[in-house]
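Removed: one protein chain of the complex. Kept in place: all other protein chains.
Going in written order, the chains are labelled A, B and C, and every chain counts its residues from 1.
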Amino acid sequence: MTYVAIVDRPIDPAALVRRVGGEGDGAVVLFLGTVRSRNEGRTVTAIEYEAYRSMAERVLCEIALDACRSYIVSDVAIEHRVGRLAVGDVSVAIAVAAPHRDDAYRASRVVIDRLKREAPIWKKEEYAEGEATWLSGVTPAATGTSAGTSATAQGTDGPGD
Amino acid sequence: MTYVAIVDRPIDPAALVRRVGGEGDGAVVLFLGTVRSRNEGRTVTAIEYEAYRSMAERVLCEIALDACRSYIVSDVAIEHRVGRLAVGDVSVAIAVAAPHRDDAYRASRVVIDRLKREAPIWKKEEYAEGEATWLSGVTPAATGTSAGTSATAQGTDGPGD
Amino acid sequence: MRVRALFFASYREWAGTDALELRLGEGATVADAVTLVRRRPGLERIPESAVVAVNEEYAPSETALRDGDEVAFIPPVSGG
Partner (left out) sequence: MRVRALFFASYREWAGTDALELRLGEGATVADAVTLVRRRPGLERIPESAVVAVNEEYAPSETALRDGDEVAFIPPVSGG
């Protein structure tokens, strides 16, 4: 099962977990990205997320399906929230169910790493001083079809989370 | 924050997630171990989990604290259920919150790998044919204090999940 | 031909709009669309090497455009 959605309401992690897993699965890995109060030394008060919604869902779907092809994974469910989020709010949730935990962890990790590099989603941080700025971000690779179709990259950990 | 518990009631993954994370955290990783319907070619109908409860909590606490020392992690919460579980039931849940996702994933993985090697917990599988058997399991290393105090081992993926 | 240009995030703020209609000659490519858009006041800040998606797929600069295409200008992404 593959489920992806760009949503403009709070993400319910438990509901996402309930979407994945069946009798043959022994492991579920849930990743939550949350809004941090500090980034690069500045105090963040809120983040405004914007997405190219239709394309973002297309890219997430492709990432999820690639994960199912690269690993022995039963279900992948992804939600990314857009709009104005407060500190502590969940911006993204990824639930993966698999027969064995090794595949669940690896697939989860590849999905969030690729999401951050490829999904057309942007965030503007608002700071305590009143200023707001779009984060510098990652330039997606413009390949023939969609960016980075391989699920091999493990990615480095950017400042985003 | 560190929370560990051996429980004899259903595990509520959402409640465990709510225990972890704060303003400085950008990532939460939740691992759920669930009862699979098949193991080593046999149809499993239920699993009876047994624990040396006080020692199991002590070992889990040590594993959680080691993870906080080895990685930049804010909170670790672990629940392991005992008693008779049906297929699909959650047997173990581990929630880790960290400023950055790389630490959250790594700590989560080390905690479940060590739990499976070190925690005095056992499972007896019941099969469709009516038979029941204690799984063969892993022999913990009997070091001077408690088994395997390093958090470096990544472990291999056993048949358990 | 006519294509629909979409702008997001910082590019949208620079454009002052989230969409524009572009008129291009036959055989025009993604690179031609970028060049045209960069002539618009404010949008000279979009880099020549800007990432573009055509009909929701990332497309290299030599990609040929067709009438009715949706040509999205994609700033560096920062989701998650």
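One rule holds for everything that comes next: a residue touches a chain if its C-beta (ideal position, glycine included) is under 8 Å from a C-beta of that chain, and two chains touch if they have at least 3 such contacts.
Please read all numbers here as calculations on a predicted model, not as lab measurements.
Enquirer: Checking the contacts here: which visible chains does the omitted one touch?
Expert: Contacts of the omitted chain with visible chains: B.
Enquirer: Could you list which residues of chain B touch the chain missing from the display?
Expert: Output for chain B: 33, 49-52, 54-56, 58, 80, 91-92, 112, 115-124, 134-147, 160-161.
In the analysis below, only the chains that are shown with their structure count from here on.
Enquirer: Compute the distance, rounded to whole Å, between the mean C-alpha positions of chain A and chain B.
Expert: Comparing mean C-alpha positions, chain B is 25 Å from chain A.
Enquirer: Suppose each chain is reduced to the average of its Cα coordinates; what separation in Å results between chain B and chain C?
Expert: Whole-Å distance between the two chain centres: 49.
Enquirer: Of all residues in chain C, which are in touch with two or more distinct other chains?
Expert: Correct list: empty.
Enquirer: Hunt down the residues of chain B that sit against at least two other chains at once, touch-wise.
Expert: none
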